[in-house]
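Since the structure comes first, as structure tokens, the remarks are kept for the end.
For this depiction, one protein chain was excluded, whereas all remaining protein chains were kept in their positions.
Then we have chain A:
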Amino acid sequence: MPPVTTTATAAASTSPEVPADGLVVVVKQDCPTCRLVAPVLGDLGATVYTQDDPAFPPGVAVRDDTDLDASVALGIDVVPTLLRREGGRETARAEGWDRATWRELSGVADLGADLPEWKPGCGSRTHDPAVADAMLVRARGHELAARRVELAGLEDEAEALYDRGWTDGLPVVAPTPPRVLRMLAGTTRAPDEVVAVVPPNLVPATVEKVAINAVLAGCRPEYLPVVLAAVEAACAEEFNAHGLLATTWGAGPAVLVHGPIARRIGVNAGGNALGQGTRANSTIGRAVQLVIRNVGGGRPGEVDRATLGQPGKVGLCFAEDEEHSPWEPLSVERGVPAGASAVTVFASEGPRGVVDQISRTPESLARSLAVALRGVGHPKLAPGFDAVLVLSPEHVAVFDEAGWDRARFTTTLAELLLLPPEELARGADGIEEGMPEPTRPHPKFRREGLMVAVAGGGAGKFSAVLGGWVGGPGGSSPVTRIIEEA
């Protein structure tokens, strides 16, 4: 098992000494064509590099290039390759065995008379996936600053990472230098750039640290710009990640992805958008949570004081279905230019489904949804918690077909959720919980405390409510950030 590490392992590749003038041949023993031409290599007067076996070809003085530095410097794609170099520059190249070309390049008129006229070569070891990682680390490992952690040979990787406290309880992907370097290829931002200061311990998170946690979470490199923007949003002052973590309430940071990047990287906005089975959905929110855990130090049982928590705290991410939604995207309502990619991070519980399979009028369906939304936190508390309503395609179609746009829908919901004081008072309905002596109607949600996004599969007159946490100052406000793309 390769060592697990989160740091650079080697300095940058140094340029090997390759001959400035003369013929150069690069071969490997594990290549039938190289073995075929081996008998003629001694006749060339060439510098011979061997990629895999320093004793090959026998009887020829070779240079050991098992570290492939010379092959990389010479740009070798195929073996055997015969090169002519003059004044430090390549002036001619033959790939594979081609008797006429080799004779012309070498000036040896009878070269390889016993060999076939032509035989294609093999792939250079520089393209062997088994060595690509090592080459990547040699070339770019110096960009990594994180400390190196090496596991013993008999340690089980998944168990070892869990034992070190780096996981949310599920297995994680070991953040080896090649994996972190490949992840960093997903952004043009410098690895040492500080993305955010992460609560609760207020630790600076560099792009590299975020990339490490994205690897742990199982992200693909193309997700990294979304994760970076989400981490930045989650650590914004107004999001109050420290408070969200420390509260006994069970909400956690959820990530809503907007714009073209969602489709490009495969964030699910369709069937089962809030569920399992889509890598981007399952890993992006998880990466944000792992940054809070592993960089910020926010762990359950310590600063995380949730009484119950909820499964969405492992990571909750989905996209709005802007392609099929009849309405202006939520991101545009939140000030993002149309067509731009962005994320909104919001405090969220797990989703609760809302059934209405009968309403054909927007008035009726709006009332159904309002009744469901009233239950956020507690039906007798208002305003208090924020929420996100995820409207399914069949539900939003009811409003669209009646000519309701997003503004009319949200205005109507706000009217329906202006709750009478006699229903909110402590003791009303025989329930001690409630508002102390309310004298006027109270809106269920503060201004901008209810966001509406369209997502879900084509069939099902079901929407979903994602209850939040205390909204605004003293609690948490949703934060939207534009995604910086390469």
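Operating definition for what follows: a residue touches a chain if its C-beta (ideal position, glycine included) is under 8 Å from a C-beta of that chain, and two chains touch if they have at least 3 such contacts; residues count from 1.
Following the convention adopted for this analysis, contacts and distances are computed from a predicted model.
One chain of the assembly is not displayed; among "UGSC-like domain-containing protein", "MFS transporter", "NADH-quinone oxidoreductase subunit M" or "Fe-S cluster assembly protein SufB", its UniProt protein name is "UGSC-like domain-containing protein".
Contact with the omitted chain, checked across A:G88, A:G301, A:G430 or A:P473, is made by A:G301. Annotation: of A:T188, A:N201 or A:T361, A:N201 touches the absent chain (contact as defined above).
Panel shows chain A; residues 200-202, 246, 248, 297, 299, 301-303, 305 of it touch the chain omitted from the view.
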